[in-house]
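Here the structure is laid out as structure tokens; the discussion comes afterwards.
A single protein chain has been removed from this complex, and every other one stays in its place.
After this line comes subunit A, so read on.
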């Protein structure tokens, strides 16, 4: 047994549990408390990140295909359930990504100057408690009074509950990537849903309730199908051990059983990924989720679906995969084209990025559908790259929304490179990375997926895959088209005075689109104009702030690193891809 994977789960869990103990907070003033909880979360997730770094350093990179740091304890002996954790080349990058993104989310929440120091207040997210709110004790944390508050902390109040939720979320996410027991995997897979539901439902935008409900019901429905599939595999093979099942490559299951199991498992995972046409929960969830929610949703949660394909569906059910892979590829390619086209017509930045995720995950699924090591590598690479790039995009768009009070492209008025040159530059960087420019991380995933489709595994219809590849190539052009036209509309042009923006930012969500009242408008304008210092834009909006820089620089550095030196990741995933596919 190895302590590292256990520690990776125990640290954030212990951190969350400690938050639930109502100590000490009564003594501090509200401002101090607001600042304290994100920092506490930062510390806990920092320890987790350090642990994952130790994991990566201690990982035997010469043999990434072998399951390392294995912990295998009996959990529920009656059912044959085991607490079985481990890391190999597929899960290691994802664990690192999760720990990093959670850490960066907390860094983003730690604002340098919390109250009234020239910052335009956070966008109107009311902190009105949701009836279904968490049972977390949050004594002395007065809810509500959102619009009247001089400055809203973090993402709209309740910092303790938010820190708790994010830490629980981290436990679930890391657990999903570490689990080596089918039911344990499913448990972690489900654990993630609840905190994410609350993140959307409590800290979300003004249509958050419907989005959260849709998110939880849709993904739960997918999970039910997934659970049926997992139980079916269990019933057929008599084991829940994922390593054993992957090694078996489907022996012990008839071809029909494999097809059925792949159908169930694949459908469950496809909801999560999301695969067209099971994607419609995603745009709503992303549009309404707060920044950190969107980042983790796009950066990690979607990866859990594709991770399932890499870990369960394809290696354990190769017979089913061979039969259904062309369908998977077809849906993936439809998703690529469809997502890109939908992006072209979007008006809301967050919604656009959500649809772009559908396109990018289409490339990941296309890579899996090829059933070759190259395609697999492309899918795994694209997974990580999408996690980094889309997380950055959502961070940036969150900051844009915070400043302008809206993410509607026409309302932004263009000229961001004049008003907020650094924010505009980061947005350009993220968009260019997302459209798959070589030298940045997004490229290799797409290229290897297409390369996989160019020469799919034996037994798959080659000509069909050539069509997939051609359509995927068309998708890259469309991707470039919508990102560039978005950049043109948002960052280029002369800035139009969006006088209403600070007003919008100051009032509650209910008033969005309304005229706003003059008083609060003036008040914010004052706050804006007194803002001084080098980071400030010319018209009272602050350019990239330190806490944002801290959260974004690691992402940008990693995007560049993986883009310039893809070997760093390919050497880890390559051997596993071969062994999972049973290729020589």
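One rule holds in what follows: a contact is a pair of C-beta atoms (placed from the backbone, for glycine too) under 8 Å apart; a residue touches a chain by one contact, two chains touch by 3 or more; residues count from 1.
The criterion applied here is as follows: contacts and distances are computed from a predicted model.
Colleague: Given the options "Monovalent cation:H+ antiporter-2, CPA2 family", "Glutamyl-tRNA(Gln) amidotransferase subunit A", "NADH-quinone oxidoreductase subunit L" or "Heme exporter protein D", say which is the protein name UniProt records for the missing chain.
Modeller: "NADH-quinone oxidoreductase subunit L"
Colleague: Among A:364, A:432 or A:460, which one is in touch with the chain left out?
Modeller: A:432
Colleague: Residue by residue, what part of subunit A touches the chain that was omitted?
Modeller: Residues touching the hidden chain, for subunit A, are 214, 217-218, 277, 279-281, 338, 341-346, 372-377, 415, 417-418, 421, 432, 437-439, 443, 447-448, 450-452, 454-455, 469-470, 473-474, 476-478, 480-481, 484-485, 488, 491-494, 534-535, 566-567, 570-571, 574, 577-578.
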